[in-house]
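What follows is a short report on a single structure.
All protein chains but one are shown at their positions in the complex.
Chain IDs A, B and C follow the sequence of writing; residue 1 opens each chain.
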Amino acid sequence: MLRIGMLTSGGDCQALNAAMRGVAKGIFSKVKDVEIYGFKDGYKGLIYSDFKMMTDRDFSGILTTGGTILGTSRQPFKLMREPGEDGIDKVEAMKHTYHKLNLDCLVVLGGNGTHKTANLLREEGLNVVTLPKTIDNDLWGTDMTFGFQSAVDIATDTIDKIHTTATSHSRVFIVEVMGHKVGWVTLHAGIAGGADIVLLPEIPYDLDVVVKSIQKRADAGKRFTIIAVAEGAITKEEAEMPKKKLKELQEKKKKKYPSVAYELAEKIQNKCSQEVRITVPGHTQRGGSPCPYDRVLSTRLGAAAAEMILKKEFGYMVAIREDKICKVPLKEVAGKLKTVDPKAGIIKEAKMVGISFGDEM
Amino acid sequence: MLRIGMLTSGGDCQALNAAMRGVAKGIFSKVKDVEIYGFKDGYKGLIYSDFKMMTDRDFSGILTTGGTILGTSRQPFKLMREPGEDGIDKVEAMKHTYHKLNLDCLVVLGGNGTHKTANLLREEGLNVVTLPKTIDNDLWGTDMTFGFQSAVDIATDTIDKIHTTATSHSRVFIVEVMGHKVGWVTLHAGIAGGADIVLLPEIPYDLDVVVKSIQKRADAGKRFTIIAVAEGAITKEEAEMPKKKLKELQEKKKKKYPSVAYELAEKIQNKCSQEVRITVPGHTQRGGSPCPYDRVLSTRLGAAAAEMILKKEFGYMVAIREDKICKVPLKEVAGKLKTVDPKAGIIKEAKMVGISFGDEM
Amino acid sequence: MLRIGMLTSGGDCQALNAAMRGVAKGIFSKVKDVEIYGFKDGYKGLIYSDFKMMTDRDFSGILTTGGTILGTSRQPFKLMREPGEDGIDKVEAMKHTYHKLNLDCLVVLGGNGTHKTANLLREEGLNVVTLPKTIDNDLWGTDMTFGFQSAVDIATDTIDKIHTTATSHSRVFIVEVMGHKVGWVTLHAGIAGGADIVLLPEIPYDLDVVVKSIQKRADAGKRFTIIAVAEGAITKEEAEMPKKKLKELQEKKKKKYPSVAYELAEKIQNKCSQEVRITVPGHTQRGGSPCPYDRVLSTRLGAAAAEMILKKEFGYMVAIREDKICKVPLKEVAGKLKTVDPKAGIIKEAKMVGISFGDEM
Partner (left out) sequence: MLRIGMLTSGGDCQALNAAMRGVAKGIFSKVKDVEIYGFKDGYKGLIYSDFKMMTDRDFSGILTTGGTILGTSRQPFKLMREPGEDGIDKVEAMKHTYHKLNLDCLVVLGGNGTHKTANLLREEGLNVVTLPKTIDNDLWGTDMTFGFQSAVDIATDTIDKIHTTATSHSRVFIVEVMGHKVGWVTLHAGIAGGADIVLLPEIPYDLDVVVKSIQKRADAGKRFTIIAVAEGAITKEEAEMPKKKLKELQEKKKKKYPSVAYELAEKIQNKCSQEVRITVPGHTQRGGSPCPYDRVLSTRLGAAAAEMILKKEFGYMVAIREDKICKVPLKEVAGKLKTVDPKAGIIKEAKMVGISFGDEM
């Protein structure tokens, strides 16, 4: 008898269900005597022993569905080791559930925060296998995370639609793209959508350069400018601030602006005669059916995770590198961030087709 | 020789190009000796005599494209009769251009504001034919405007995507839908997207009823609630205010909230334990390729407008009623608004499938 | 206690689930003491008493899903009254199931064939309410059937995609569109996709006119011609044949050609130097999530059917006319076909924008 726990944690994204289907189908194809415990709402379900037994029927028909059939919740790592309001030591509670159910392994689908906790559970002696889930694509150790390409598709669709209205009205349009502290989605959607200016956390921008780029386009007779800005984009001044001061500033801005696009719009409008408009696709970037790319990727990762479980290879994240599935030790993944390299070929190529990153004219 | 002027005015929307293609193809199919003058950026082009001569090639391949090949601009009717900063009497300027070019007719594509000006030009003796363009579907005299169904499709897609993330996270999600002062897009997208609560300008809502509806769903074990709110939605208190006081209030709110969804979110969050999130698809609702429904509608209206021009029937808006193209006198259209009837069958049917309009429990 | 049977019959289409959800939610919103019996695979389930009890959970989350949760099967009306191989009198068997389960009413979703049987059951004394389901839009008594607009969207998307490859390669492209014996889907998708030639069952075509239209385009420097042909399109010669002879001919052609597009391609290729290519989107036109238009329509029809049931108004099809839900006696619906009127405004308007129907130069 094989007993497997499974949970999805952190912000939801496309292909979570497809990935779980991959794991389950991979297990069921080799072993009949298996029990899968699905924990509800991320680590919360593991902490409070809230789960449902799952059969192969639960994993049928979910390849194309968005969201997660298990539910999820954001679990800040820092709270894990401290008893919360309810007086419960969360790590001990998770261990307790794991051992009480006599699990052979815990399968965790999540992003950066999730992986910190997963590594902690590994250190505590649990058998853990993880899958790299996030639209942000910022997980170290894998070339690609599932959810990313689906989010790029949606953000690009937004820019495409804005293009037509921008053309008609002669405006500056700012599209704010998700991605947490990294610029992967913005970079790809910006290139794919033909944005004129792309602002990323990894390439701090100079407002004057942005304004001059807009002006240059206007001078060349172009009716409009489209700016794709990452939700984590920062200015050169901000990038050079001491961390503490930056954090204070950001707290202040949070109160003033709903999000970064609003701040940027105000600053540009002050220096620019064209009307400035904002579009924030927001949570739609996490939603809907996964794109075919993500379905293939998540299915492959899921099946490979199943194989690792059957081979009793624990303590790893399943990853893809150079189109091959591989495994990466959790202790190497935890706490690292994969960011866009400002010197990467893709940045240079983007600049060649005329995209400004706001860092230089 | 037939000389036709053409312009698109007001906020852009889908199928403007398809409609102009319909007019042009309809004319070219019957008359060879014709000149079409395309005025740039709405009435502005007519005022300042800024136009381009158009051939059949200009109208080829634009059935599926978004935006308007002529550009557009918002032209507040109230400024029309007063000389602006440039000292120009705009109405006289438009008449001057019309007569100077020896036009037989002016084809105008636009929404409510545009129709007021079009009617004014008619009163001034110009031959005018108009087409009902707006995502808001608020033009009196026609069952349907082009742009509407495309906007419904996009707003519904937003709600669909939010559904998956709402399910995963157990939240209240507010999706703000365009529509100016009427609720057509919100009503249709709300039903099509399976929203739980739909708030329209035509049915003022009671915040307590909204909060109770959320609570009722939570009590019934539903993880989430999705609210589709029209950008023009108002509360019962606001609906009963004197107009002047309401306007003052709305001015005040404009400074505090980026848009109505932010205000509603704040109010609900104050009374509700579930996290509240906002999505504002915004201008994307006007963008992208027109949906097939709008392409058929706009092509039909365009062809019918062509026939009216050839028959020298001027002073009308081309409309569709009971699936038949007809013509409506401009003087009847101008200044009227087509709103959602709170007693219409569709409202009753929506309530039967469990949608709350926030007006009653 | 209210006992309702429900079944979907005939070819599947989009929004069947949405319509059933409308009925069920409409019933549950008013009556608590209700049992819904879902018969499997159309009338077959009623004949062989194969059903499942359904709760409100079965109808949750199906607004956007394709297909039918009940399954369906094609039930040729002519077999209904004759005992089949199994010796069962199907009509008696259906009555038996109905009475055995003590049903108050049978809700039937289907197209033309389905309505004949539904009317037969009504004549036999059963309480029947039907909903107009078909992509073909050929049901008499309703302006619109659900499934139609979704099918138009898919067929239009096919023509859109073919457009780009047609442009690149200088070819004649034939796109075969579903619609059984009527041309509704082809007509709308043809206009929406910008097809150059549209061939409908209701307007028999002359091959020479088709070939001349292609030639005329080539002479005018157009690289390609796109033909949207209805699966039921016929030539003028065929239209004038005695019925029996036509049937024989069609049987013969069925053996020679996979479908009408292959025959047409062969005939055109014989008279035309450009390469001719075929695309048959086929069953995809019935598949996938219903478009927002169909979701609204089917929800409204479903809710209205619920109200009819609660009011004990039986023997009707729920319909939409002039955007209002109404009821049409089943005896009037059964056996009639709603076809495209060759003299309708939409045909004239389509001709004005240059579409050839192959009937005249």
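Quick note on the criterion: a residue touches a chain if its C-beta (ideal position, glycine included) is under 8 Å from a C-beta of that chain, and two chains touch if they have at least 3 such contacts.
Every value quoted in this text rests on a predicted model; they were computed, and no experiment measured them.
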Chains on display which the left-out chain touches in the complete complex: A, C
Selected residue (touches chain absent from view) among C:M54, C:L200, C:A228 or C:I278: C:I278
Of C:S49, C:S73, C:Q215 or C:Q269, the residue in touch with the unshown chain: C:S73
Missing-chain contacts mapped onto chain A: 21-22, 25-26, 29-30, 63-64, 143, 149, 152-153, 156, 160, 188-189, 191-194, 291-293, 295-296, 299-300, 302-304, 306-307, 322-325, 345-346, 348-354
Missing-partner contacts on chain C, residue numbers: 8, 11-12, 16, 41, 65-68, 71-73, 154, 157-158, 160-165, 167-170, 173, 223, 258, 262, 277-284, 286-288
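The rule we apply is simple: only the chains that are shown with their structure count from here on.
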From chain C, the most remote chain by mean C-alpha position: A
Between chain C and chain A, distance of the C-alpha-averaged centres to the nearest whole Å: 42
Mean-CA-position distance for chain C and chain B (Å): 31
Separation of chain A from chain B, taking each centre as the mean of its C-alpha atoms, in whole Å: 35
Multi-partner residues of chain A (each touching 2 or more other chains): none
